[in-house]
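I have a structure I would like to understand better, so I am pasting it below and will then ask my questions one at a time.
All protein chains of the complex are present and in place, except for one that has been dropped.
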Amino acid sequence: MKKVITEFIGTFFLVMGAALGGGIGAALALMVMIYAGGHISGAHYNPAVSLAVWIRGKLSIGDMLGYWMSQFAGAILAAIVVANIFGVEGASNCAVPADGMIKALIAEFVGTFALAYVVLNVATAKGTAGNSFYGIAIAGTVLAMATVIGKFSGGAYNPAVAIGLIIQKTFCLSQIWIYVAGCLSGAALAAFVFRMNNPEDK
Amino acid sequence: MKKVITEFIGTFFLVMGAALGGGIGAALALMVMIYAGGHISGAHYNPAVSLAVWIRGKLSIGDMLGYWMSQFAGAILAAIVVANIFGVEGASNCAVPADGMIKALIAEFVGTFALAYVVLNVATAKGTAGNSFYGIAIAGTVLAMATVIGKFSGGAYNPAVAIGLIIQKTFCLSQIWIYVAGCLSGAALAAFVFRMNNPEDK
Amino acid sequence: MKKVITEFIGTFFLVMGAALGGGIGAALALMVMIYAGGHISGAHYNPAVSLAVWIRGKLSIGDMLGYWMSQFAGAILAAIVVANIFGVEGASNCAVPADGMIKALIAEFVGTFALAYVVLNVATAKGTAGNSFYGIAIAGTVLAMATVIGKFSGGAYNPAVAIGLIIQKTFCLSQIWIYVAGCLSGAALAAFVFRMNNPEDK
Partner (left out) sequence: MKKVITEFIGTFFLVMGAALGGGIGAALALMVMIYAGGHISGAHYNPAVSLAVWIRGKLSIGDMLGYWMSQFAGAILAAIVVANIFGVEGASNCAVPADGMIKALIAEFVGTFALAYVVLNVATAKGTAGNSFYGIAIAGTVLAMATVIGKFSGGAYNPAVAIGLIIQKTFCLSQIWIYVAGCLSGAALAAFVFRMNNPEDK
């Protein structure tokens, strides 16, 4: 139960950060919530990351589904608070132009691969156990990808963030497949690379 | 006594940073003063944080009152130095427009909840003992909240900062209730969430 | 093999960061890839750094050559992805003006000296073993040098980054000698200074 609460709070602040502060707001909120919640839930705040941690073997499928529900609930509440209490909504335009779908899909795939690759190595590997840098590294990856390739897809790298931004009207529902397909496949590839590179670390 | 001196020095630089450098100045000053003073006083520099640490059970009520007095004294001295020695005063306008009171109150509540939630988890929890990231995480929360929702309330998340900015004329006295009510209630809720999520950590 | 894959992935993201995000993009990508890959390969992502680590005595010449091939392969793939998938190419102008060759050579020498000096001290020295700051320190050096003297040479401090930016047409092939000569000599000097200052650390 405390894991579910932690994932809910962290994803709430991540999505509020993304909706009101863009890549920098999202990265800052993610960093601090990772440091606050890592010792309780692992601080995923991202269904794609939870998928990667499940493939890597550090999360049961039941816990993964619980995390997903908690993450989506946090994202939805954040979108409601941002839109209805703070009164900030997007322009209802889709984030990706009609001729930019492939670029967007690849950008989400590449960005989420980087994110899950970093998470698995800094937060679940034996070789980096006990470090103090995991929050900076993980949030730094979101900021790096938002800076470098964010313009091609809006820079979610996280299906829960995508859902939140759809509700808050910065993204549009018809493009949700980009974030589902791109993020989940990128995270899955990262998990397979991790298993290949760390066969003894189970 | 050395705790009182440490809280005084840290809050002095935090309020000077806020008055002369905005959210970035405040966050940088807070980070370095947390790392400098954490081993002596816990480095609260914020009456709302001291309240949360008292509710969480890591500060006596007598120490909390001593911290509060020291924090307010540091904030007042900083405001006097900024206004009278460096000659920088605000425009005497209130930070919050007349029709933005509710947003401001919620913003201070949400921001201070995040701040106290992070402080309790990174600086008082058994699960994160001995880490090197607490200053980055705590100051990063102030920067995140200032970036994301700072415009709704001026972004204090700290009654001592609010008092300092009132004396230095960036905030106005008639709106002090926003910072007292918003910050203390947000910090208290964070302390209750921490106790609920960490029942074995006393 | 897992070291080669790690160097390939890290250099890929470093060059993508440099090509699409400049000094900040490169530094962020480097930081996160250092934290993700340091426990596997040492996270060089830079032929000049691998040279310095070889001179310092912590890498065999065979491993150095394997690292070099992997780094160049990652850089080339990144350039192809940036130019052909994301459609971002430089203007085919050389980064260094005709009368700025000497400044550029010295800038790459000084910048790569700083980079290798920091790497050897924070990631290979006994006196700093087990620290959590190595990624911030190394990537911070790239950002510092890009900020301070980047304008004189384009700020590569890394022959693999230079090759990538030549393919992606931000740098030009006729100036590659600046990056080969400047970076390798700066890295070699740093390794000799390290050996002189740490005679007992082998």
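Letters A, B and C mark the chains in the order given here, with residues in each chain numbered from 1 onward.
Criterion: a residue touches a chain if its C-beta (ideal position, glycine included) is under 8 Å from a C-beta of that chain, and two chains touch if they have at least 3 such contacts.
Please read all numbers here as calculations on a predicted model, not as lab measurements.
When the full complex is taken into account, the listed residue touching the unshown chain is C:118, out of C:16, C:55, C:95 or C:118.
Which of B:9, B:107, B:123 or B:148 touches the hidden chain is settled by the complete complex: it is B:9.
Those residues of chain C that touch the chain absent from the view are 103, 106-107, 110, 114, 117-118, 121-122, 125, 127-128, 131-134, 136-138, 140-141, 143-144, 147-149, 152, 193, 196-198.
Not every partner is drawn; the one left out touches chain B at residues 2, 5-6, 9, 13, 16-17, 20-21, 24-25, 28-29, 31-33, 35-40, 81, 85-87, 132-133, 135-136.
Just so we're on the same page, only the chains that are shown with their structure count from here on.
Superposition of chain A on chain C using C-alpha atoms only gives a rotation of 90 degrees, nearest 5. Chain A and chain C, compared by their mean Cα positions, are separated by 29 Å.
Remark: chain B and chain C have CA centroids separated by 40 Å (rounded to whole angstrom). Under the contact definition stated at the top, the residues of chain C that touch 2 or more other chains are 132-133.
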